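I'd like to ask you about the structure that follows.
Omission of a single protein chain aside, the complex is shown with its protein chains in their original locations.
All chains are identified by letter, namely A and B, in their written order; residue positions are counted from 1 within each chain.
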Amino acid sequence: MTQPRAPAIELRGISKRFGAVAANKDVSLSVAAGSIHGIVGENGAGKSTLMSILYGFYEADAGEIRIAGEARRIRSPADAIAAGIGMVHQHFMLVETLSVVENVVLGAEGGARLGGGLARARAELTRLSQQYGLAIDPDATVGDLSVGLQQRVEILKALYRGAGILILDEPTAVLTPAEADQLFALLRALRTQGKTVILITHKLREIMDVTDAVSVMRRGEMVAHLRTAATSPPELAEAMVGRRVLLRVEKPPRERGTPVLEAVGLCCRDARGTETLRDVGLTLHAGEIVGIAGVAGNGQSELLEVLAGLIQPDRGVIRLDGQILATADRDPARLRERGLMHVPEDRQRSGLVAAFSAAESAILGYQHDPAFGAGPLLQPARIEAHAREAFAAYDVRPPDPALKTAKFSGGNQQKIVLAREIERRPKVLLVGQPTRGVDIGAIEFIHRRLLALRDAGVAILLVSVELEEVMALSDRIIAMCGGRITGERAAEAADERDLGLLMAGVTGEAA
Amino acid sequence: MSAAPIELPRWADVALVPLVSVAAALLVAGLVVIGIGENPLEATALMLRGALGSAEGIGFTLYYATNFIFTGLAVAVAFHAGLFNIGGEGQATAAGIAMAFACLGLSWAPGFIAVPLAILAAAAGGALWAFIPGWLQAKRGSHVVITTIMLNFVAATLIVYLLREVIGKPGSMQPETPDFPAQAVLTPMHQLLAPFGLRLPPTPLNSALLLALLSLFAVWLLIWRTRLGYAIRTVGANPRAAAYAGISPAAVTMVAMAISGALAGGLAVNEALGVQHRLVLDFTAGYGFVGIAVALMGRGHPVGVGLAALLFGVLYQGGAELSFDKPAITRDMVVVIGGVLILFAGALDGLFRRLVAGVLRSGRSGA
Partner (left out) sequence: MDWLQTLAVVLDSTIRLSVPLICAAMAGLWSERAGVVDIGLEGKMLIAAFASAVAAFASGSAWIGLGAGVLAALALALVHGFAAITWRGNQIVSGVAINMLAAGLTVILGNAWYGQGGRTPSLEGAARFGELTLPFARWAREHVPILGLFYDEVISGHSAPAYLAFLCVLLTAFVLKRTRFGLRIRAVGENPAAVDTAGISVARLRYGAVAICGLLCGLGGTYLAAAQSAGFLPHMTAGRGFIALAAVIFANWRPWPALGACLLFGLLDAVAIRLQGVTLPGIGLVPVEAIQALPYVMTVVLLAGFIGKATPPRASGLPYVKER
């Protein structure tokens, strides 16, 4: 009809570093006005950082932001709000003790006295509710609302401020499928009203369902811009995971042994009451690597933690060596004694103590081992000797046991953890993200170690968001989505597209 | 403790930053001295002479330092477990009460039985008074900071009641117990050392100093050389890693608090068993709070705690001498210095680290 509208948002050459980590590298993005634009990528791909820059939470080190064709400096959320940007964060920015209407007016109260502002907001909420079918009690306390309704409050907050651009960061992560469908209906309604929506997600189904265009991020870079209608889940999955030069590892076939670890019917909820594991069962045999493929946040972490005794499942049975583990036995220390070792997903937060010397970190979990001292005492000389030996065997650099753990690079920290957990000849080894943040040389080393362990008869459960890694190492691959096991493939029979679909929750019967 | 840790070389971390904060705190104290019309340099000289210029002065200095070693260690041990025990006063009071009961009930016992039992009673009393908040935090989720404060006041009222109604000296208007049995008290240092040919002037310094030095060593051993110490440090530094390692943060919290309280009980040993030979009201006299400054300055390490305790011993004794010569400068100056030190070495640690880091950097680039 008229000349085409300028893009609602244009980002040019956005870069942002946090210390040594480049979270965004020269990212450009153009979002058409009045469209729903998806941004996909794995955890840590830089999506959230990019949106935080757009919302003024961080300032980019370099790059330009244009809103509706105009260059803007966005240095604080206040700037972003003034530019008509609203954001629904993954972790809601709500004050749970306040009412809905109080949350909505926060920062846009319209006067020193609250009364008038609250009355106006109540009227406006009613209007918005009717316009978009967002029924909500303005005087309900936010903490009492369901997660879905809380998200509605977040959206209303943005709309109340007159946002023309709405960014939603992983909005369905906490929603039930029915709630997610309602949300998508709302997003379409917003588009009809001429609003622009940016949807950040790692769920391909959502992208296909609701977006007009999609951009894919990988390791801080924008790797693809696609029209949704012209793409497919497999193509997206491939773009997300990337085709990294694979460090092929020799994996001679091996007969698997007897079942060592069995889990049946594991169910688990997080602190918010969201189901994280739904009826998960699996069996690990001696001398095999079972890989869990899944986009981060689909229950793999919880599965590892339940098996390692760090969280107690609501339901389910775990057998180790054929014996059912009682609640009292599902304790990390007891499990270690029985040969179940664990390389945690987040070594910084739980696998090591950053403030300790490397030698001390190298005995974490084994501080009761009589090898390290007599009776209640620990002997530093023995602890250091032990570390020196382990560091030599695992090529930890620098091989200095007295150095503070925090001073080691990610790869070397990981080697410290691996050395600690592997050297004791585990029966079962649980491994989470073994090569996250690890340089290429160390990756190869770690992969070879894991395979050697498998060949020595250890049962290994591998959780990794790197699909390639799972495919390269595993004998069997189990895909998880939404806390459920969506399929299992033998390694020889698995291909990336097929697994990508399973990871996206597209199972055979649903497709 | 600060949100964004500033990386410093180790020597700067353990020595330079505390020294800079001490210097800054003394500077503030100097300003106060100027503010009340006295000469800070003269005051410093008087103070140092009073604290270190004579055998008697040194005796008093070490006697005060003994108190600070105990209360500083108490705070330090809790710190290592990530806990902030500001209940040293109350725990020392509870220790004193338990010890008084033990001493008064042990008049039949020879010294070699009565003294150790009295010390154990003090440790047990302090441990119990600290275990309660530890237990409440571990099992009921109530924060140790608030509960230890509240229990300080409970102990303070309890001792008033007990000294008046239960273990008070009959017929005395003073809130105090009768004298402890003569064999059940600690030996003054000048008597202890006399057989070795050392002739010392009589001071309150007594064998509790040896116990304090032993405690310094024991805490060092506990924290850095035992499995329990390893568990305590893990819980303090990274509770998630502790859970991963199969260490129970709840158990460590309770144990660390009990140890902390037992150490605070050393204050009662030095004061009541070592000097007063009876339990008097308010014998804790704020030593428990100064212990926080001692622990912060000493960076939680027994060597640091020992040195910081010595510094405060000098300030206390020097301050007492100073107030004879300069009645305008009372010993409360030490409380001010303690407060400023806690502020600088504790709450404003980030600021001082930034300052030191800035100076180091400009020194390096300038060279």
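Here, a contact is a pair of C-beta atoms (placed from the backbone, for glycine too) under 8 Å apart; a residue touches a chain by one contact, two chains touch by 3 or more.
All values reported here derive from a predicted model rather than from experimental measurement.
Residue B:338 is the one among B:168, B:204, B:246 or B:338 that touches the chain not shown.
Contact with the chain not shown here comes from a single listed residue; of A:41, A:117 or A:373, that residue is A:117. Among B:154, B:218, B:307 or B:360, the one in contact with the hidden chain is B:154.
Checked against the full complex, the one of B:107, B:191, B:330 or B:362 touching the unshown chain is B:330.
Take chain A: the residues that touch the chain left off the picture are 18, 49, 55, 57-58, 76-81, 87, 89, 93-98, 102-103, 105-109, 111-115, 117. Touching residues on chain B toward the chain that is not drawn are 1-4, 32, 35-37, 84, 86, 132, 136, 140-143, 145-147, 149-151, 153-154, 157-158, 160-161, 165, 286, 289-290, 292-293, 296, 327-330, 332-343, 346-351.
In the analysis below, only the chains that are shown with their structure count from here on.
The part of chain A that touches chain B in the complex is made up of residues 308-310, 331-334, 336, 342, 344, 349-356, 360, 363-365, 367-368, 373, 376-380. Here chain B touches chain A in the complex through residues 221, 224-231, 233-234, 237-238, 240-241, 243-247, going by the rule given at the top.
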